[in-house]
Each structure stands twice: as structure tokens, then as C-alpha cells.
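Pasting a structure here, questions to come.
All protein chains but one are shown in place.
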Amino acid sequence: MSDALSQRLFDELNQLVLIDPHTHINPLSPASTSLADILGYHYYTELAHSAGMPRARIEEQGLTPKEKVGRLVEGLGHIDNTVQFSWLLEAARELFGIDVERIDASNWESVFDAAQAKFDQTDWEEQVLRLSGLESVFLTNDFDDSLAGFDTQRYVPCLRTDELVFHFWRDQVRQRLEAASSISIHTLGDLAAALVQRFEHFCSRGARACAISLPPSFSPVQVSECDAEAALSQLMSSSEASADSRQVLGYWVFWQLAQNCQRFGLPFDLMIGVNRAVYPSGVFQGQDLYDSRVSLIQYQELFNAFPQVTFPISVLASVTNQELVSYAWIFPNVVCNGHWWYSNTPSFISKDLQARLEAVPRNKIVGYYSDMYKLEFALPKFAMFKRCLASVLSNHFVQGMGWTETRAIELGQQILRGNVQRLFY
Amino acid sequence: MSDALSQRLFDELNQLVLIDPHTHINPLSPASTSLADILGYHYYTELAHSAGMPRARIEEQGLTPKEKVGRLVEGLGHIDNTVQFSWLLEAARELFGIDVERIDASNWESVFDAAQAKFDQTDWEEQVLRLSGLESVFLTNDFDDSLAGFDTQRYVPCLRTDELVFHFWRDQVRQRLEAASSISIHTLGDLAAALVQRFEHFCSRGARACAISLPPSFSPVQVSECDAEAALSQLMSSSEASADSRQVLGYWVFWQLAQNCQRFGLPFDLMIGVNRAVYPSGVFQGQDLYDSRVSLIQYQELFNAFPQVTFPISVLASVTNQELVSYAWIFPNVVCNGHWWYSNTPSFISKDLQARLEAVPRNKIVGYYSDMYKLEFALPKFAMFKRCLASVLSNHFVQGMGWTETRAIELGQQILRGNVQRLFY
Partner (left out) sequence: MSDALSQRLFDELNQLVLIDPHTHINPLSPASTSLADILGYHYYTELAHSAGMPRARIEEQGLTPKEKVGRLVEGLGHIDNTVQFSWLLEAARELFGIDVERIDASNWESVFDAAQAKFDQTDWEEQVLRLSGLESVFLTNDFDDSLAGFDTQRYVPCLRTDELVFHFWRDQVRQRLEAASSISIHTLGDLAAALVQRFEHFCSRGARACAISLPPSFSPVQVSECDAEAALSQLMSSSEASADSRQVLGYWVFWQLAQNCQRFGLPFDLMIGVNRAVYPSGVFQGQDLYDSRVSLIQYQELFNAFPQVTFPISVLASVTNQELVSYAWIFPNVVCNGHWWYSNTPSFISKDLQARLEAVPRNKIVGYYSDMYKLEFALPKFAMFKRCLASVLSNHFVQGMGWTETRAIELGQQILRGNVQRLFY
């Protein structure tokens, strides 16, 4: 932080205990078990790969964690300018007690060992949550997840539905849905019933959201039962489903999801704008990109059809942020949600956040989620966001608009925690 | 303002008496008559609605002004972060003499009464204009407005043409045009004559601009007389006009408007990018949104066809601002005009304004218009803009480029007032 006021605001905001409303945590193994879990995060593998390291070197089978880290460290020099790299240093400092400016051949083994000493403590998970100021963490669960074996108060189930909308035509997906729901799917009615069963299952286990990521081309409309029945029938009878039938049925399933969100009172998180496998030779989870030519006008019919469903919306490209601001300013059921993936760097966050705070009702802005795969990333990612937030509160609200610091902090608290509580609980 | 230099520049710019080149003022009732006129501005009703207040509660028929204000005040707590809310506080402070940080259940009645005491003064209109530093105000007049009963020096007529381009196929619009022009419309020649008559009428009453708002899909081309005649004939003979015929005739009318702008020496204000009634259940005037995927390349043929017509252009989405900068930098007849609607918040204004001031000739930038419905909004809206302008002048020109303060102020004056005078008079 470059000034005292921002620092004071940051320090106050940093006291809050938070709920992280979107992550990919595995509740059965939430914390890292070696530094390879940290450096194996796709941000580091894809950036190291982009900077020149061959995929085969990164993803060779059978590497020990230490070998894997040793290899990735060779690529860190090229990415030490990135904010993603700074998360690593901040996690090392705040969680592992290691304060270094670089991680390179000279020091990585000592970092590895110091981190390992932490990971090996039996209460490491508890320590990370406490150090990170985290009370609970939303998950991303497959539709056929049993949701068993973990504390669903701490690790909150969320129903992820990409496969149902985009890949139901695959036999495997249909069979998984049949198995999970104990409903044999022959008709549209069967499919509807299986979906309802999944919502019942998730809600009985405390689910707080339904979520989906969507490609830029997705432009959902309500399709008639008749058209959907025909599409389903075509998909079930033919080994090669037509793209048209897939799309018709996908839209129908999507509409069913929205109806179930209404019926079960779940917010429907829309994560808009990702194209999958644009770079198929990329590393694991480092293959997706986007076409920034997308508009929320594509969701006009949906927003109008489901006034009782809350849609927390994430946009992948910052050029869509103004639309998100405007749609959240007009539609009661549209909420701004976090700063997603390729927009999750300080200059995009600051710009997008200020635009939201200037024009969207304060009760409709969910400040941030970490999107993390391992608990250790909540601290540095939320810290990055809080710095951006403190800076906007300082510059725009306190200095620009004449607000008191207390009032600015209250706004920050609502963005960081209050709205998560209000919208998802 | 967060620094002394910006404050000095603001204070100097704030001395200027201005012409507001685009508003929706009703010249027969330009000022508010109660606080309900202020809080009834669509910015407050739509934001309160978006934040959770039912439309029926806001728009119930038969409410007294005081009841209406009382209801809207309940929603203000959720929108006190917005810049739109800050306009209300600034108007209250500068115009009504009430300096409060919030308007809530505890104080709204005293605000209502204090404001009412002002509104009830017989010279309130004069007072507002004087306090706001306003010399004259451009209107938005229907094509069949008689333009009678007011001082057209102060309230300057502008011919608004959306209905002629987009709804001429409606019997009612055609009949209104026939009645206003006293020309019976059977042929394209009749329609052309009726349009000319309207320009003559407006210019005889001192009109200074022709204006239109346009959807993102609008991509006007010159259509042949033959095609237009066929479209008109189809529209006149059939109760159901085809979308094609409507579009062909719309483009033809649009081209006629541009030709009349050339003939009568009027600038043609293009307000590009709005989709109407995206959210039909929204409050009055709170239903329109947009698709930010629009390009000025859609106007290439127009700009080339009418080199003598000045086109002051407003873009709805900030992502189109760079195109506006570039087109104004190349086309002599393209002028940057204000910061419209969803782009009318400080972070978009600052960014868009700086881009314009860096690369567009200084005689081709119209800084701002208020777009207001009641006179009381000019002061806070222009103040918001002047703060952004003072900040860009301070940071970029004085500190960055080494300009003297005097030179920076001269540039600001030209943007705020000089160019309005030069381009519209």
C-alpha cells in the first residue's frame, strides 16, 4: 500500500473473518501436503510453460513432489513480475514464515523443507483457516457427489452443472445422473425428475448455490417441451447427436436448473465467457481462453423469466464489466460476483471494482472469491483484493467523496462479508 | 478533490456560465415542484428497485409527493455508495442549503420541507439557473412539438427523431407527422416534404440540433428511392409491416434527416448503443440496457456521405470510447459529445475524457451535458464532470506535460463552453 490511509483501511478490513463463496477445494484434502501442491497450481505451471518450459518436463509422470518443485523453480525467474508469483511469496511469508524476495536454485530446498514442516503438522488445516481469517469455504461439487465425509458447515456444497448442460448427450454423463438419482432416464419427465432429485440431495446437505461456467456463444432461450423431447429422443437413439439437438437439450436443462434454483431458493452463479481447450497442448487446466465479444443481452430472457432467482455473475473479460455494472444497476436479480480468472489481477480488479462501487447498490456486490484449489491461496488472493478495495475506498470514497473512514470500512465489510451472508444464506 | 492543484482548477472552471447541450427539460415546468420530482428521477427509482423495492410500491398510483418520497427514502440506504446518490446530497447542499450525510427516516421530512420552501418561491427557476451557472439549456422535443410558450433562447429546441426513424410504420406516428406538417403522406415525396417542413418549423423556432438515440444493431446505409418507395407502399397498405420494410424505410428517413441537417445547418447528435425495454418489468425509464458490441464502423457510409454535417456522438458503453476518439481524430465531421447514461460515472468519465484530451483536436470535444429532466440536476452532474476534468488537467497536463495552470484552464473552458458555442451556434 502506498499511503497511510489505504493501509489503515486495509488493516481494518483484514480483521474480518470471511466466507469464501467460490473455490475448488477438495474437502477431503483441503490443505496442501507438499510445496508441489502449491507450485502445481495451474497459474504456475501454465506461466512457466508459457515462458518456455516444455509441458513434458512439467507433467512427467512419477515425479516426486521435490523433483516437481525443483523443475518448476527453474521457470520462476521468468514470471517473478506476475501477481500470481507474488501470491506465492505472500503465502510463504504469512503462512510458512519464510520471507524471501525470490525463489530460485539457491533457496528453494529450504523453502520446500520449511513449508513441509508446516504441512506435516496435524492441525495445519486449522492453522491455515485461522491465519487466513476464513470461517467457511464454498465448494464446486460434481452433480453426483455424495457430499459425505466432511463438515458441510465449513465446506459448503455447491452444485456445479456444466456437465449437465453441455455434456448430457454423453452416455457417461447420463449414466452418472441415473446412478446418482436412482432414476432411469427415458423421457424429459425422467430427466426433470432426476434434476430435482439432485437439488434435493444437495439442499439436504446444505448446498448454498448452483453454479455453471458458460462459453461466450451461450445465448439461452426457453425451448418448448416438445422440442426438448424431440432432441432428447434423438440423442438417446443415435450414437451421433446433432449439434442442434445438443444445444436444444442444453438450453432446456439450463432452464430446468433455473427453475430448480427458484424452487429450492438457491442463487445461480453464472460464470460467463470461457472457451474450453483453446490450446489443447497446454498444461493441465492451462488450455482455456476466451472471446471477449460477449454480452449480457444474451441473458435477457433468463433474467426476465426468473425474477425470484438471484444470479451472482462473474465475467471473464474486463470489457464486459461495464455491462455487468449496468445490468446489476437495473435488474434486481443480477448481482456482481468477484473478479474471475483472467480479470483477477490488480489493474482489472481496481478498475472493475470502482465502476461497481460507483453505480451498483451496495447490497448487490459480492467482493471476492478465491477460486482456489488449496487453502493456502485464500490469504494472498484475498489480500490482493483487499489492497485494491482499500485503495478504491481511500481514493474515491474518503478523499473524493468526503466519507469518514468508518463509513468506508462499513462499505468494505459489506462487500467482503455481509453480502455473502445475505445472498447465499 | 484530493489535492490543491485540482481544487484550484475546479474552482476556476466552476466560474464559467454554461450552455447545457442536451437535456430532457420541459420548458413549461423546468424546475421541480416537490422533492418527489427529484427522487422520482429514474436513477433513484431504478436503483431503489434494483436494490429490492417492489415496482408497485414505487409506482403506485395516487401517491402524494410526500408519500412517494417517504417510500423511496426507505431504499436509499442501499444506494448511498452510488454517485447518483451523491448528486442528491450535493443538490440538497448547494441548492436547498441542507448539508446532510444521509437521507433516512430520521431526517427526510425536514429535507422535504426545506426543499419545498425553495420550490415554492416564485423565482425558484431563476435561482436554480443562477446557482447552477446555466445560461441556456437544450431540449429534447418531439417532432410535432409546437415549440410555443417559452423563451427559446433559454430553452433551446432540438428535434428528436427516434420515432420518425423507428416507428413511422405506426399509424399514430404517421398521423402525428401529417397533422404537424399539414401534409398528407401517400408517397415518398410527401414524406420527404413533411420532414422538410418539420426542419423549417424547428429552425424557425431556433433549434440548434437534430438528435436521435440508436440501438447497437443500427447500421445505416443509403437505400434507393425505389426500394424506399416500395417499403412505404407496403407499410401503408398492410396492417402488418414486415421488419424488412420497416428497416428500409427507417434507413431512408435517417438519410433524409442527415440531408436536412446539411441543408439547415444543424448538427446531428447521434446517441449510439441503447436497447430499449430489455427489462420490461422495470420502473418507468429504468428498462433500457445495451449490447456493448457495437462499432462506429457501422456509420462509415454516413460519415463519408455527409462531410458538411457535424455529428456530435455519444456512446453508451465505455468500451466504444476508443473508437470514438479514433474516429474523431480522423473524420472532420465526428465530434466527441459528453458522457452518456451508463458511462456517466466518475471512473468511466475520467478514463474516457483523458483518452479524448490526449488525441482529439481540442475544438472537437464537447465536454458534458446533463441529460437532466429537472433543472436541479445540472449543478451536481456538471460538478461531477468538472472534478474529473480538473483532475485530468492537473495530472496529465500540468503535472505530466508541464503546462501552466492558465493554459490548462483555457483548455477546460473550451471543452466546457467554447465548443458548444462554436459547434451549435
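Worth a mention:
First chain written, first letter: the chains are A and B, and each begins at residue 1.
The working rule: contacts are C-beta pairs under 8 Å (C-beta built on N, C-alpha and C of every residue); 3 or more make two chains touch, one makes a residue touch a chain.
Because the structure is predicted, anything quoted here is derived from the model rather than measured.
Annotation: of A:345, A:399 or A:413, A:345 touches the absent chain (contact as defined above). Across B:81, B:260, B:354 or B:370, the single residue that touches the chain missing here is B:354. Considering the full assembly, B:328 is the residue among B:235, B:328, B:366 or B:416 that touches the omitted chain. Of the candidate positions A:40, A:65 or A:282, contact with the hidden chain is made by A:282. For chain A, the residues touching the absent chain in the complete assembly are 1-2, 46-47, 49-52, 78-84, 86, 101, 275, 278-282, 286-287, 289-293, 317-319, 342-343, 345-348, 351, 387. In the full complex, chain B touches the hidden chain at residues 293, 295-297, 300, 303-304, 307, 319-320, 322-323, 325-332, 351, 354-355, 357-364, 395-397, 399-401, 407, 411.
What we mean here is this: only the chains that are shown with their structure count from here on.
We define each chain's centre as the mean of its Cα atoms; on that basis chain A and chain B are separated by 39 Å.
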